[in-house]
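Submitted below is the structure of interest, expressed as structure tokens.
With one protein chain removed, the remaining protein chains of the complex are shown where they sit.
When the chains are written out, they are named A and B in that same order, and each has its own residue count from 1.
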Amino acid sequence: MPFARIDLLTGTSAAFRQRVGQVVYEALLAVGVPENDRFQVIQEHDEDGLIFDPSYLGIERSAGFISIQITWNEGRTTDQKRSLFHAIADGLHTELGVRREDVFINLIEVKKENWSFGNGEAQYAT
Amino acid sequence: MPFARIDLLTGTSAAFRQRVGQVVYEALLAVGVPENDRFQVIQEHDEDGLIFDPSYLGIERSAGFISIQITWNEGRTTDQKRSLFHAIADGLHTELGVRREDVFINLIEVKKENWSFGNGEAQYAT
Partner (left out) sequence: MPFARIDLLTGTSAAFRQRVGQVVYEALLAVGVPENDRFQVIQEHDEDGLIFDPSYLGIERSAGFISIQITWNEGRTTDQKRSLFHAIADGLHTELGVRREDVFINLIEVKKENWSFGNGEAQYAT
């Protein structure tokens, strides 16, 4: 169910980008997302195509900036969202050397009947 | 009003992608979206850029995987969403030979005043 759009600047390797996706997936698992529920689009952009303020809220961002927009089900608490943010930033830093300041995350929440995982069915609808 | 982002792997023809967009549009019509209300972004990705679990929920996905994320107005029932999912998967299968298992759909719902179709006006606001 989580569907993540990950945007970053060109200049990383395919292996790096795969590991970014893996870290995001593992952070989602840690807050209760089902195993193997992994759907992600990862896109590189030229400097012209990915724009971020270098110091909004006093956080210094670099060319290593990564934007992660996750669509998932409503119902998570603020504490669960905090845990997710921490897990993603910590994982990217620890495993890939990404600066924590460079991790931008945005969550979009939807109803559980808003997903079809194949076969034209709404697998999460009750 | 529906705005669809369609993501798939490289290797299809432009004609195929156009027909994918057409099927999605026709499926939306069938659940009551106004005629000619068609706005879509269709993007190809290398294997590194479009990641999907090959068997989540027991559904076997192939390189023909297509992700369809539709932003539209809130207020549709679960049955209408089910109908949309079926129409998209059936249409892609029947018209283009896409495996039903490869059709991943996600709906984002917004308020009707959240759209401007041109001229800086909120055409759906009341």
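The working rule: a residue touches a chain if its C-beta (ideal position, glycine included) is under 8 Å from a C-beta of that chain, and two chains touch if they have at least 3 such contacts.
The shown structure was predicted, so the numbers you read here are calculated from the model rather than taken from an experiment.
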Under the stated touch rule, tell me which residues of subunit B contact the chain that is not displayed. 3, 14, 17-18, 21, 34, 36-44, 71, 108, 110-111, 113-123, 125
Positions on subunit A where the hidden chain makes contact: 7, 43, 45-46, 48-53, 55-57, 59, 61, 67, 69, 78, 81-82, 85-90, 100-109
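Note that only the chains that are shown with their structure count from here on.
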Quick check: how many Å separate the C-alpha centres of subunit A and subunit B? 21
